[in-house]
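Shown here: the complex without one of its protein chains, the others still in place.
This part shows chain A:
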Amino acid sequence: MTSSRSRVIFWRAAASVAWSVLLLPVTTALFAFLSRFSLFHPIQWISESFSLLYGSYVIFSLVLLCGVVLVVGVFNLEYYTVVPSVPCTKIALLGKVLHPQQSVHSLVHSMMGIMVTWCAATMIGGRYWILAAPCSEEEGVTGQKMCLNEYYLFFLLAGAFMGYSYSLLGVVRNMNYVSFQTIQQCKYLRFKGMLPQVVRYSAVQSLYSVRNYCLFYFFFGYIPRAWICTTLNVHEDSSLHRLDTVSGLLDFRLLYHLWLSGTFLLLTWHITLLLFRIFITEAYSFPVQSSFSEDVSQCLPKVLSEKQPLILKFLALQDLFLLSQQSLSRRMEVFSLSQPGGHPHNWNAICKECLSLLSDLSQRLVEYQEVVASNGRARPLSSHSDQRSTSSETLGMSLQILSIESRPFSSSSVNRFVGNVDPSSPWYGSVQSPHVMRRGPKLWTASTGRLKFAHVKNFLARRVLIMYLFNKLPEASSQALFADSQAHIWALEGLSNLVAASYKEDRFGVVQTMLPSILSTMLLLQEAVDKHFKLPHASSKPVRSTCCLEDSTFKTLRFALRAALKTAMYRITVTFGEHLHSVQMSAEHRKRLQQFMEYKE
């Protein structure tokens, strides 16, 4: 049954790849057209370009490029995530880059890059045509010596470099993170709106890549060249400029072709990525209830409660949000009673799932606050009394917990904020400025057995580079805590809209019974969120990214959650007004609610 629902995702990804393949001839034609650009012979340029388009090389390249797009599409589908993993330290980021899975990604993309630039080189033709050519030197009396065509090598290597940097930047900038749109535009309009930005972004990124690649080739270009020469037994043409010299690299036409090929490469891949994101995040309408028992697993309450795949849970929450706002008939289904028995199963399931999401978040926040509060404060160590922990300052490094990658929907994600140990060594504290080390919450695990290990860590911690790598990035842990908060925002919006709608539409009063627990859950979360924002770095605004493709939505999700929570509370208080006084709740919550009713929050 899960597979039948996952099939939706698969078909969406397939459709996105199909569209990228369909767009490929257009971008290829544009590339062929621009690659022949010459300002002074416009007629020749245009006629040449047209004759090129019908050439067999272009057709063959197209077939090859389709394959590349397909592979990129498969990687998009395999590597995407709706909950980004936010590295909290530099070393965690490094770990992410060097992760085997990521290495596969980088390797494959480098190879794809080589293929794309090979196609580009073939289409441009001319001096990028073949790897080895007969030497131009005339003194070659011993017959035709084959010489290396360095332009060709330069081009292919550029492809590998760009493919690798695409993959690398993808990790650093969380390009595999798929965020959901704030408004529901149709797919074509979304694509049309984003396309100019994607083109600009690809062109600019290609410019940076060309710059970096030229630097790289200038310093290390001789290595691949020598290697190719020895393995293929070709010679270097001494009559031509070498490309790892300043004069060799200042070939304007070469740089233009390189930049154009890079733009072409990035553009096709970015369009594939963009289409994938657009297709996969499109709102999906789940049935609220079904009269056939075999379809029950497709229904909204069931999908909401599933953990995997995560994207379906997100789509279900989005659907809940949309139906609570827009569709009267589907809301009526939510409020309806089951036919034999008269139980509000739909409402109960939806409400329960939303509330458990929200209380999970509250719990996660509370535990995080406890961990932060316990750091830097004297705290008796119960389990490790044998240690020579005279210094009660709990400082240390966390090798175990390199990152707080938020594991959504489980309160156990906080298990990684495990209790502390004090592996303080005699020299420690005197050398290191505690200032630097106390920045951010310190989280670590250790046990008595790892005492030696901790010693090593503390020793290493004094080295500057290690310090740099292990220092916590400010506000990253806060971002990581709220990484999956899009789900909570939808749960809040959906729940509060349903509650507000129930004022008029709920004929059986099914919502009334849950109102106390909804209110108390929201108020608890409100309290936890308020406390969280009092922590250092929690309320500092992140830098906004410049481009659409580098999605930084997750960086501001905590602010969005705070706003959505207040809006949800106000929606309920505005709708019910004075009637809320008759709802059972604790005195503290009543006081808090009163603040909302007087518009003082």
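Convention: a contact is a pair of C-beta atoms (placed from the backbone, for glycine too) under 8 Å apart; a residue touches a chain by one contact, two chains touch by 3 or more; residues count from 1.
The rule is short, and it goes like this: contacts and distances are computed from a predicted model.
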Per UniProt, the name of the complex member that is left out, chosen from "Auxin-responsive protein", "Achalasia, adrenocortical insufficiency, alacrimia", "MYND-type domain-containing protein" or "Nuclear pore complex protein Nup85": "Achalasia, adrenocortical insufficiency, alacrimia"
Full-complex contact with the absent chain, from A:40, A:54 or A:599: A:599
Sole contact to the chain not displayed, among A:325, A:348, A:369 or A:517: A:325
Residue of A:186, A:250, A:373 or A:456 touching the missing chain in the full complex: A:186
Contacts of chain A with the absent chain, listed as residue ranges: 181-186, 189, 193, 325-326, 493, 497, 504, 541, 544, 553, 556-557, 559-560, 562-564, 566-567, 570-571, 574, 577, 598-601
